[in-house]
Structure formats: structure tokens, C-alpha cells
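Omission of a single protein chain aside, the complex is shown with its protein chains in their original locations.
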Amino acid sequence: MGQTGLQLSEFGLGSWVNWGTSIGLAEAKEILALAYDAGINFFDNAEGYEGGLSEQIMGDAINALGWSRDSYVVTSKVFWGGDKPTQRGLSRKHVFDACHAALNRLKVDYLDVFYCHRPDIDTPISETVEAMSDLVRQGKVMYWGTSEWSAQQITQAKAVAKQRNLVEPMVEQPEYNLLNRTKVEGEFRPLYSQGLGLTTYSPLASGLLTGKYLDGVPADSRLARSDYQWLREIHLGEGNNAKQSNIKRLNDIAGELNMSLSHLALVWILTNKCVSSVILGVNNTKQLSQNLGALDSREKLDAELLTTIDEILGNKPSEPERF
Amino acid sequence: MGQTGLQLSEFGLGSWVNWGTSIGLAEAKEILALAYDAGINFFDNAEGYEGGLSEQIMGDAINALGWSRDSYVVTSKVFWGGDKPTQRGLSRKHVFDACHAALNRLKVDYLDVFYCHRPDIDTPISETVEAMSDLVRQGKVMYWGTSEWSAQQITQAKAVAKQRNLVEPMVEQPEYNLLNRTKVEGEFRPLYSQGLGLTTYSPLASGLLTGKYLDGVPADSRLARSDYQWLREIHLGEGNNAKQSNIKRLNDIAGELNMSLSHLALVWILTNKCVSSVILGVNNTKQLSQNLGALDSREKLDAELLTTIDEILGNKPSEPERF
Amino acid sequence: MGQTGLQLSEFGLGSWVNWGTSIGLAEAKEILALAYDAGINFFDNAEGYEGGLSEQIMGDAINALGWSRDSYVVTSKVFWGGDKPTQRGLSRKHVFDACHAALNRLKVDYLDVFYCHRPDIDTPISETVEAMSDLVRQGKVMYWGTSEWSAQQITQAKAVAKQRNLVEPMVEQPEYNLLNRTKVEGEFRPLYSQGLGLTTYSPLASGLLTGKYLDGVPADSRLARSDYQWLREIHLGEGNNAKQSNIKRLNDIAGELNMSLSHLALVWILTNKCVSSVILGVNNTKQLSQNLGALDSREKLDAELLTTIDEILGNKPSEPERF
Partner (left out) sequence: MGQTGLQLSEFGLGSWVNWGTSIGLAEAKEILALAYDAGINFFDNAEGYEGGLSEQIMGDAINALGWSRDSYVVTSKVFWGGDKPTQRGLSRKHVFDACHAALNRLKVDYLDVFYCHRPDIDTPISETVEAMSDLVRQGKVMYWGTSEWSAQQITQAKAVAKQRNLVEPMVEQPEYNLLNRTKVEGEFRPLYSQGLGLTTYSPLASGLLTGKYLDGVPADSRLARSDYQWLREIHLGEGNNAKQSNIKRLNDIAGELNMSLSHLALVWILTNKCVSSVILGVNNTKQLSQNLGALDSREKLDAELLTTIDEILGNKPSEPERF
């Protein structure tokens, strides 16, 4: 994971959406067992996923499977813990409360990675760095990181840690996929040589890169859920015509290569060596198997194809300016 | 709270006076429940209040109410723990002993804020900073602060912490009200830009700003208690004629605005953005409800009125000298 | 205690000699109760005293007396823990082992002061400073100090602590009495302004300053014990004629002042403001009462008398050289 010694599998598995609600213990165990046997060792959670239920079910399932604690990596994130003012954000109080709550839900002695789920502009970065660093020194957390922080914020956190002999954040968790390349390939560029690792989420852009929304919104899909209208608006609302057209062209290319659009999208991420692990979000073992199948199509993405994709999408961040 | 991420409610509730003595468990629960439901999340204690009894009853009551630990802030203060030489002051020994005793009385795993209740000129400030910092690093305390320290003492504590990579004090608890503005608006001025938060006590000046002492001392009032003669002397003893006359004029102004003098006094404090939380001291739910009512009169204090008040009192600290 | 906030009583009580062997639990309780009631709050021990038995009996007795832990100061010292190579000295291993063993014997959660009983030239001073500092940071020890270290060694320990942000030693425990003034009044002089406190032992020079050896060695005295022949040789062996003659003259002076020689010797130490506490070693309540009586004769030692004593003894260290 970046410049750390933590060895993450190329694919990780996240509990975002449905875990603990429509996915119960039995199904969670099946999915996790399949993942573990396929070599996946990175399991991603957050206090904010389904109000803690997803962590609870992940913890119960891993516990029931009896894996050796040193054979897998389990994470949590702090930010959205509850409705009260002291139950959210990155104050020392909430960072500690959230860590202890996650350890309880996951039934482990330590978190492998503890992420700040978003930046908190109401808390000085130095306070969060001190709190995270203390959790590492106490042995409750092995590594800490950020999610959806800006390059400036990550740089500041690293600077504070260096200045005060505290533990640095070593990993960022951004969205990254064919449709969203700005941060990973642009803004974060100066950070990789400083050791930043990436665990990326939404590899299929909330399902858009499965191609299933090319002909409308299926009734059983995530974007059909009433509580995800905000996400539907982002992806399928007005002004998304060009995006849909690009997806169609990628879909055609995948077809010519005898692979699914999903596989094209997943393998494309793996070609980026700055990515430590790609977090998959699945609802069942079938989806997971399908996603894992992408690894078989690995060699199909050669340099020429990558250039073609860049030209179709036109979203590759430009090189940094040299004045 | 100052430049921290701790989100305090505008009003806090203190256990000073009567808690654990005339206020028993049942009444404590009623008062706390009312406060909590009204959005108050900051509960202030000290080892020196009623010899620890007030903390005991506060802890029993919060425990009985079953609040989630991450939804409220509970504090203690160290200084007056007992009669023996090692049971008082800010030595490392007493700071640790007092912290452990407060955790036991309050039945919590950590204190949100631990205050030095007064400066201790017999203990080097560096020793106290080291002890407080160690408690924070151990996870027993989230933030530490001071109460009735001078600006010089706070500055020294912060300097020691910075020099040795220790945890800085982030909050001071001074008395602050219409009649006592010297420290908060004067002496502490250079500290706010360094992140100092304030939790202020005695917003009604021991009841003087309720107006209840304008016509003598009621038999059931605090200043009538034989053990508070020292406080009676301070407020109502010789040389207080001008003060009483000023209170009368403020009372008239409040009447013209159709609000009580208490509400005027409370809302006036809230206009000072350097104040993180105003600690209320109440004997029953009725007093608490009355105090909370002040928030409804908020908009009545406009810039013109504030100037009038300044002129009546003549106690606004002057601007710092520029040479 | 020096430049710390720890408030020690002028007299302390040590468990050296006889505690746990000829002094059993019942007698220990009697002596400790008398001391505590007289205001003594400092109780001194070491792993090396009677092979740990003295700490055991002190711990049992204090436990049985039920004192509040914050009302007294209890210490231990590390150096002579056992016969094996790893059971002695000031290695990190033995410092930790000895601390844990002392906590067990004394039945307390922390030691107020943990002393290095002697310098250990086979262990780098930095290793001992790091180990002691870690014990303080872990909350197992409040303060640490040294016993019979040289000024150079103490200075080096303080320098290492300052350089590495570790906890400094704050107290030294030397022998100090009318007959032995070299270290306290000479060698240590530059250290007092750096905050060094002193807890001194052997105020009566192994009994010589009671005058009981002026006419030979009583059968029931310490110097008559077969295992203390080395101490007898030091005090009463050849070349001690001048010392004995000086003791006689001091005895005469005490007689003229209507006080015992012991009282003169004890009060004389208290006139040195660099001494934080004078450790008494007693065999029974009678001896303790006699020693405590010294405080009544306090005012008899005026400046003139101190000068006379200096002249008789001729052992006052000279002023530091100014070149």
C-alpha cells in the first residue's frame, strides 16, 4: 500500500450499500469466503455505511469464518457516526469514539487502516493528525489515511506529522474509474513520490460502466432506489449525454475484444501502478465472480488500446505545467 | 471549542453548588434530561465541587439516563482534592490521582476536558503540562485546559507544550458576565488567535444579574448560605453601591425590551464569539427552563444596545496599546 | 521535592534494616500509624532492603491501615534484585522487572518515586533514562531519581533527557549528616538551580550521632550485628579518633542547650533548604517519637551555633573556585 509494507490484494471488497440491510449474515459469509479464497485480503468499511450495520455484519461474518487475524486487512472510516454534533467529523473525541465503536462492531483488537472519510473544515488538521497518531502508537490502528481529501489537505497532514514526530497518513481513498480521473491522475501526482498509496472505490462508476444504464434504469438497480436519487441525478441527469455516448463507444470496444465493459473498466484501473487496491462493491457471489473474471482479460489492454480510450474519453488530466 | 473540533452547545450545565447535596439523583436526572433534550451537550464538573459528591451524582444520573457516550461532553477539574499536602494542586501525582478518581465518580472511560482548576505556583508549569499531555496520550483525557489562569500562565503552558512536542491546553474557564469583563475582553485578547477556547462560568454573577438581590438577600438564595458569606461580601459588601446602581439601570433596559434581566445578561454573553459555551448553574428544572428561554430574545441585542450597555457599565477593557 | 510539585513532609520514614525481618506486620502498622498521624507522608523502600521483605511488610501494613492512595508517597529503588546477572543493575530489563515487582510487593498501581539505587557503570546512562522515562509515560511511576550518583552522572542523565524529550530525574538520595557533608554541600551545588531535590538518609550516621557509641558498642545496636561489621569498621575502626572526639564536643553543646545530640543532628539537617525530606530509620514507635521530638527544638539552632558547629567539625565544603 504505497510506501508501506502492507501487502494488499489487487482487488478489495467494500461493505458500502446493502451489507447489514439486504445482505444478511449467511450471504455475507458466502461472499467473503469466495473473496478470501480468490486471494482478496482487503475488506473495507466505515461507520457511516448503513449506520454501522455493514461493519457489524462484516465483523460477524469474518468472525464466523474463523480467519487468522494476521491473514487479512480490515478497515473502518470516521466521519458520519450519528446526528449529534459530537458524533460526526474529525475531532479527537469523535476519532477516538469512532475507533472504539468500530473495533467493537468488527470484533477485532486493531484496525489495519483507519480513514478520515472526508475532510472536516471545522477541525484543525493538526488535531486529527495527533489523534490518529496516538491511536497508532497505542496499537489500536496500524495505518491511517484519508478519503476524498484534497492534495493540499493531505500535504498539510503529512507536514504536521513530520514536524511533530507523529505518524503520517499513508493512503488516500478516492473515487477512480474511466469517467473520473482528475484527482488520481492529476491533483495527487506530486504525492506518490512521498509514499501515498491509493485504495480506490467506485471502479464501475456506480454501475454506469457495467453498461446496464445504457437503456434506462433497471428496477432492481441501485440508481432506482429512492434514497439514491442524488446519485441518479449525478450520473443520468441532464447534461450527461456526452458521458452516455462515451460509455457506448467503450462498450463497443469491449465487445470487439470479446470482454464485458465491466472487465474493461476494472482492468483499466489495474494498469495504473499508483493504485494499491481496487475496492469492489458487490451484492452477491455472482457479481463478485464476474468482477474477478476481469483478471483473465488482463493482457488485452495494451498501450495502443489505452491511447484509444484516452482519445474517446478526453478526460486524461494534462501534464503539470513547467514554467 | 476554540480551535478544536469539539462541538459544544452554546449553553453548558455545571454541577457547582448543591449537586449531590440538596440536589439528589432524581432531581439531577430531571435537570439533565431537560438539558439534553434542549440540545445541551456540555456538562461541567470538578473534584472540588461538594467534595466530589457533585461528580458522583452527575455520573450516576448520566449513567441512569443511558446516553450514548459519544453524544455528550463531560469534564472535571483538578486542584482541591483533599486536605493532605499531596491531595491538592497540580503536581503530576495529584493530576493523575484526580483524573482516576473523576473517571471513577463519573463512571466513564475518558474525560472530554480536564481543567487545572487554578494555577499552582508551587508546581512548575512544565510538570503539569507533561502530566496532562501524558493523560491525553494515554486516551484518558481528550482535551485539557485551565481555569482562572493568567494570560501569562496560559502562554507559558502553550510554549512548553510546543517546545517539547506535548499536548497544548486548548481552553480556559474564566468567570465572565456583564460585571466582570477584564480577563475575557482584555487580558486574554492575544490568545484567541492562538486557538484558545473559553467555557465561561457565573453568567449571572452569582445571581446578581437576576436582579434578585436588588432589594436585599432572599432567605433561600445562595448568598444567604452561611458558607457563602465570602461571596456575599464580594458582591454586596461595602463599595458595591455603583455596581448595584448599574444593575438597576440594566434591569430597566431589560424591562423596556420586555425581557428579564437574566435573559439580557445571558444573551449578552452569547454575542461574544470568543466564548465557546456558557455554563449555567441551576437548582431545578424551572431555573433551567427560564435560562434557556433567553435564546428567544436573541435578536433584541443589536449593536446600538450593546453600546448603551458599555456606556452604562463603563467596564469595557480598552484596546491594546500601539506604541 | 526540589522543583517538582510533590509535597513531602520534612521527615520521611525508611524501611531499611529490620523491616520484614525483626519488625513484623503488627509493629510496622504501629510505627506507620504514628508517623502518618504526625504528618509524615513519605515512605521509602528498595528492592534491595532485606531481599524485598521490607517492601512486602510496608505494603501489607499500609494496605491494612487503609490510607487513601493520594495522601501518601511511597517509593522503591532498583539495583540489587537478585544474584543472577540480569537481576541487578540498571538495564532496561531489570528496571522494568524491578518496577513491576515493587508494585506487586507494595500492592499499589504506581510508585511515587523510583530511584536508581546506585550508578551502574555497565549500563549506558541513556538506556536507564529511556527506561525510567517510559515507566513515567506509562503511568507506573510519577517521578524518578537517583541514589548515590555523582554530580557528573546526574548531569548526564538530565542532559540525555532534555535532548531526547524524555523525563528528567528530579531527586537524588544521598547520605547526609553532620559527619558527611561533601556531596550535599559541595559536589551537588550546581544542580540545585536545575531543580534537583534531595531526600537524605542516615541523618544520625548509623547511630553515631545518637552518642550511643561514645562508650563502646551496645550489644543490641546495629553496629553489633555480625552482618554490619563493614559499617562498624567505617565508623568505629582505626582512624576515627578525631571523629569520636568531635561527636563528644557536639554532645556537650547539645547538653548545654538542653537537647539530645540526636535532636541537634536532626534539626541541623532541616536548616539546609536544599533537603526535601530527611528519611528516618527506626526500629519501634519509641525511636520514632524521640526523633519527631526534634522539631520542638528547632529554634535553638541559630546562625551563631551553626558557625560554632562548622568550626568544631571542620568539614564544611569550601566555596566553588572562581578563576
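Lettered A, B and C in written order, each chain numbered from 1.
Criterion: a residue touches a chain if its C-beta (ideal position, glycine included) is under 8 Å from a C-beta of that chain, and two chains touch if they have at least 3 such contacts.
Note that the coordinates shown come from a computational prediction; the quantities given were computed from them, not determined experimentally.
Across the complete structure, the visible chains that the omitted chain touches are A, C. Within the complete assembly, C:93 is the residue of C:29, C:93 or C:248 that touches the hidden chain.
Contact with the chain that does not appear here is found for just one residue of A:49, A:143 or A:201, A:143. In the full complex, chain A touches the omitted chain through residues 3-7, 9, 41, 68-73, 110, 112, 136-137, 139, 142-143, 165, 167, 195. Residues of chain C in touch with the missing chain: 81-82, 84-87, 89-94, 96-98, 101, 120, 122-124, 127-128, 130, 134, 137-138, 164-165.
One rule holds for everything that comes next: only the chains that are shown with their structure count from here on.
Minimum number of contact steps separating chain A from chain C: 2.
Copies chain A and chain B of the same chain sequence form an interface built mainly from non-equivalent positions, shared numbers / all numbers used being under half. Chain B maps onto chain C through a rotation of 90°, based on Cα atoms and reported in steps of 5.
Measuring from the averaged C-alpha position of chain A to that of chain C gives a distance of 62 Å. Averaged Cα coordinates give chain A a centre that lies 44 Å from the centre of chain B.
Of all residues in chain C, none touches two or more other chains.
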